[in-house]
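Heads up: the structure comes next, in structure tokens.
The complex appears here minus one protein chain, its other protein chains still in place.
Right after this comes chain A.
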């Protein structure tokens, strides 16, 4: 969908982007990451010609971008930035409708599209439609910024640290929403960040840049397991590499059958779950650190896991609640299986 061929940007003698070649396939979520000043934003902006390139080529959908008038190109590519850049004198709905209006869509189609996007970003229930940007919270404004980028249903979405300016909790929500929107729409996304956790969470491919050059372009797991050199290792952070890896893994990959009992009796296995008539876990028998094997610990909703939870979070819960196993529950709270401390160590891919 997007092809960079020997892409280079020179300012005077300095090559701030130096001979970058990579391909982003249709539907891919490509994250550009690297230290500050390494040329991420410059690379991104050369894709929609906000910055003209000095050498090389950019193809979008197989077309050389220099063959199109820049405005036409940009109306086909969504663009969202950290500072959001909502137009302060336009209401939310008008902001979202920016590109459809430029494309002269009929007003009924624009209105329908705006409603659709407000719903997609869960912005529809607060009368937000008619508000001005200064009346929005940071998180709402970011959502509107992303909705505006998606308005004309572009195949490609470029995002430059769109969640850089919001608090961690909101960022977390926005990341989850973007991941969902990406799954639902199948857009090709190029996303700039300098936050490795964000990259690992969202990316289907990560491009790690340093001093204008592409150091490694790989799937997140490969980046973690097979870093190309010391720079990559250092950038990912050697110290918590293991945790990073676990943050990419989901509980269901580690879930294994649980030993059940309907009464207090200790079964043969070291960890046994006492369940009620509906197969909901009531207590953990054994498996509590620093307690005798026979200890009975009542299951607390805070130390359970779901199949979609990241293993990093599951491990964190085990550590915090001092248990060596978590029950994995389905939507109804029934016991699907368990994840255990030793299981975390045993699994490796």
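By definition in this document, a residue touches a chain if its C-beta (ideal position, glycine included) is under 8 Å from a C-beta of that chain, and two chains touch if they have at least 3 such contacts; residues count from 1.
Here, contacts and distances are computed from a predicted model.
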item	value
Chain not displayed: protein name in its UniProt record ("ABC transporter permease", "Amidohydrolase family protein", "Pyruvate dehydrogenase E1 component alpha subunit" or "Response regulator")	"ABC transporter permease"
Which of A:98, A:204 or A:297 contacts the chain that the document leaves out	A:98
Sole contact to the chain not displayed, among A:17, A:32, A:58 or A:84	A:84
Which residue of A:9, A:40, A:53 or A:75 touches the chain not shown here	A:75
For chain A, the residues touching the chain missing from this view	48, 50, 71-75, 79, 81, 83-89, 98-99, 102, 132, 134, 148-149, 158
